[in-house]
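Structure provided below as structure tokens; questions to follow.
Only one protein chain is missing from this complex, and each of the others stays in its spot.
The first chain written gets the first letter, and so on, giving A, B and C; residue counts start at 1 in each chain.
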Amino acid sequence: MAHHEFVPEHYHNTLGWHEPVLEVSPGDSVSTTTVDARGRDRDGHQAAVRGNPQTGPFYVTGAEPGDALAVTLDLVRPNRPWGFTATAVAPNVLDPGFRPRFDDDLEVTRWEVDVEAGSVRLSEPEGPLSRLALPLDPMVGCFGVAPERGQAISTATSHRHGGNMDYRGFRQGVTVWFPVFAPGALFHIGDGHAVQGDGEIVGTGVEISFDVRFTLDLVKGSSIEWPRAEDDTWLMTAGNARPLDQCVQHATTEMLRWLETDHGLDARTAHLLLGQAVAYDVGNIYDPAYTMICKVRKSHVEAIRGQAG
Amino acid sequence: MAHHEFVPEHYHNTLGWHEPVLEVSPGDSVSTTTVDARGRDRDGHQAAVRGNPQTGPFYVTGAEPGDALAVTLDLVRPNRPWGFTATAVAPNVLDPGFRPRFDDDLEVTRWEVDVEAGSVRLSEPEGPLSRLALPLDPMVGCFGVAPERGQAISTATSHRHGGNMDYRGFRQGVTVWFPVFAPGALFHIGDGHAVQGDGEIVGTGVEISFDVRFTLDLVKGSSIEWPRAEDDTWLMTAGNARPLDQCVQHATTEMLRWLETDHGLDARTAHLLLGQAVAYDVGNIYDPAYTMICKVRKSHVEAIRGQAG
Amino acid sequence: MAHHEFVPEHYHNTLGWHEPVLEVSPGDSVSTTTVDARGRDRDGHQAAVRGNPQTGPFYVTGAEPGDALAVTLDLVRPNRPWGFTATAVAPNVLDPGFRPRFDDDLEVTRWEVDVEAGSVRLSEPEGPLSRLALPLDPMVGCFGVAPERGQAISTATSHRHGGNMDYRGFRQGVTVWFPVFAPGALFHIGDGHAVQGDGEIVGTGVEISFDVRFTLDLVKGSSIEWPRAEDDTWLMTAGNARPLDQCVQHATTEMLRWLETDHGLDARTAHLLLGQAVAYDVGNIYDPAYTMICKVRKSHVEAIRGQAG
Partner (left out) sequence: MAHHEFVPEHYHNTLGWHEPVLEVSPGDSVSTTTVDARGRDRDGHQAAVRGNPQTGPFYVTGAEPGDALAVTLDLVRPNRPWGFTATAVAPNVLDPGFRPRFDDDLEVTRWEVDVEAGSVRLSEPEGPLSRLALPLDPMVGCFGVAPERGQAISTATSHRHGGNMDYRGFRQGVTVWFPVFAPGALFHIGDGHAVQGDGEIVGTGVEISFDVRFTLDLVKGSSIEWPRAEDDTWLMTAGNARPLDQCVQHATTEMLRWLETDHGLDARTAHLLLGQAVAYDVGNIYDPAYTMICKVRKSHVEAIRGQAG
């Protein structure tokens, strides 16, 4: 269970079968940094080409197609005191033909991020929105593994390998499992947000550079088809596609598989449980692929299995 | 502000321009009952034709097209100790071709509902799921007004007039606004659920008959285009359509209109606020029209307006 | 096989369980007229409220739920020399945020319709488009029967009962079958177009009043679930929903049912045939429900059955 300090020297704008930057053993953890969505680092220097540049990929010894890679986000923390957002809600989440009642011009807006105070505030002291302090809630927008069939897929989108899911629940403490397609899995991470509304509907969260620490582990011979995740409260599955209806289909099907195969619920019980207790969260609804999260309370599953309740 | 006790003698399986059962004044409240989704009342007697039969419609004096009807759900309470659900997750929320690993046969499953204890439990003492007590969380599945253009629309679906939205947030205490299309608005209500998972993905919540009390009021000359709602914490708008992407568009556009027109936010502030603080909830994803809820915290809007924070 | 001349005195803006205007026997034909989409008749007089007003409904003796109504369009002919269209392609068929490069103002444009010459031409002698004569190709935009469950559904949309499908193939000579939901079937017809592009993407064809003649017949005990049609060349099924993917699902499934149940193809043959020989046409993609047509050549089915080729 080694710990690695890694200083990135280059970044990728696709998740792909790229040359690894570091090989780690299952169970190892890595401390490193990520640049913001436009490629600027903690000092505001342009360190990478814009478009969710990724740190990595990290090669996990022994990872093979058919395994799952477990990623625990041990630390997810902005490392500078400012971020930026786009301003206007994207046309694809508004009624066709509806036009915003202000002149947007793809304006970029600056926000102050106070990690100590745990707050995020618009950098416009006189403006009405600056009266509102949003609670800091750092999350990783884009991460995952090299995709199937030797593909290199843009960090603007997502699929079975993860990618740009922009889900608020991918915050510090969560563990996420990805299906492994390439030898070594090839884990990538980037696109930190200090805070974000559901759906990333302006096309950005409060985009910022991060200090991150994560632990990489393997589940050999896993049948996982879409990303799965777990935090203190929830079991979660992610479906990445369009329209959202298809995301629902992928995520719900994956949850049934997980409950039945790994959590020991018989099929009828799994269906009945989802029917009366499932929850859904919306991930990215801005990019070419949208994301829907299907969730079930761990306490429910434990009660059914006689472990509690 | 009169209070009316109303005992229904017939029910409707469409929301339409039906003969009113009672005329009330704006601000009046009504106590009545609803039957379950299959038309059975508190005694289990078949009182109506199955398919979300509606109590009403109630005619509100002075309501005209171009107004909004405000409905506050003062009481939403099961009036019998059992409900039923379907069992299998619907094919339209699962991957095409994925088949449940049990033989469903459109089985109907019975649940025990303990209003005093606040719990809902499967009526199968020996089964694994009966170890789990779900917290009682009564909600109204289908309600709304007569739709535009003289239509009569099935209680299986939803649109601008409301209808079968199956949203968990439509519980006791919420106020919902519907656009008025018919003289008198013609309010209908039915389809109570003791509890329900997001999306009603098996096609039912725990279907049950209700005692309800609601207050009906008017907003004259309102520009509302889709249902709006408010509880202690949230401002909410509902979009009803398919695919879910289109629901998102309707609900988000309606929220912008609401924030700008009624809550006094300038357009740029409204967009920036949604971008970093919007939340979405999933309503019905089983029926011909799906439902998505767009939400903003009232405390955020109050802080921006200088009323708090 | 009687023939009826019917002169409409009022019109409906929904397809619903309305009072019949005429009762006919199976096999009878009717000659009547339709007004244009805005309710103007052959003389340009405002005869009905705008929004695809329908002539009818016509009650067919003996029609019951579970039957199919067969409608043959014997005559479909504009009865005045001008029509009108909207101008701009609708936002819902263009990329989100794409704005037309001209100022539309919901302008209505007039066209000259020459039935003798068989041509349709923009009424702007100096404009570039008037150099183009489109071939006259009259079609019925909106027709069908009273929908299920006592509904009354706007002529702006479509579903299993037909409605506003705006399919170019619903022209003179075609026979269309609708599932019967109401006693007497209650056939409605209106919304004639002198010509129309696929999808009715500006929201109109060349809208015009019609002389029509149609024959109504019954198929007792039919299992039809969506509209079916037949002309000299094609078997056709219509799926009406959103998104278009769902229209494809309804129409393709209905075609398999039709080929297997009524045309005697075994299931494997029906699937193989569709795989290599199916064709799709786009109906309305402007309104709340879109339309997709699934087609198979009659000559292919006849060849397989040993009746030809």
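By our rule, a residue touches a chain if its C-beta (ideal position, glycine included) is under 8 Å from a C-beta of that chain, and two chains touch if they have at least 3 such contacts.
Since the structure is predicted, the reported quantities are computational estimates derived from the model, not experimental observations.
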Contact with the hidden chain, among B:L15, B:A90 or B:V120, goes to B:A90
Touch with the missing chain holds, among C:L15, C:A47, C:L69 or C:A88, for C:A88
Out of C:V202, C:L218, C:M236 or C:A289, only one touches the absent chain, namely C:V202
Listed in rising order, the subunit C residues that touch the chain left out are 85-89, 92-96, 98, 100-102, 104, 109, 120, 122, 127-129, 131-134, 195-202, 204-206, 242-245, 248-250, 252-253, 256, 260, 265-269, 271-282, 285, 290, 300, 303-306, 309
On subunit A, the omitted chain is touched by residues 13-14, 16, 51, 148-154, 156, 159, 241-243, 246, 288
Where subunit B meets the chain that is not shown, the residues are 90-92, 94, 96-97, 243
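Here is the rule we go by: only the chains that are shown with their structure count from here on.
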Distance between the CA centroids of subunit A and subunit B (whole Å) is 32
Separation of the C-alpha centres, subunit A versus subunit C, in whole Å, is 47
Within subunit C, the set of residues that touch 2 or more other chains is 243
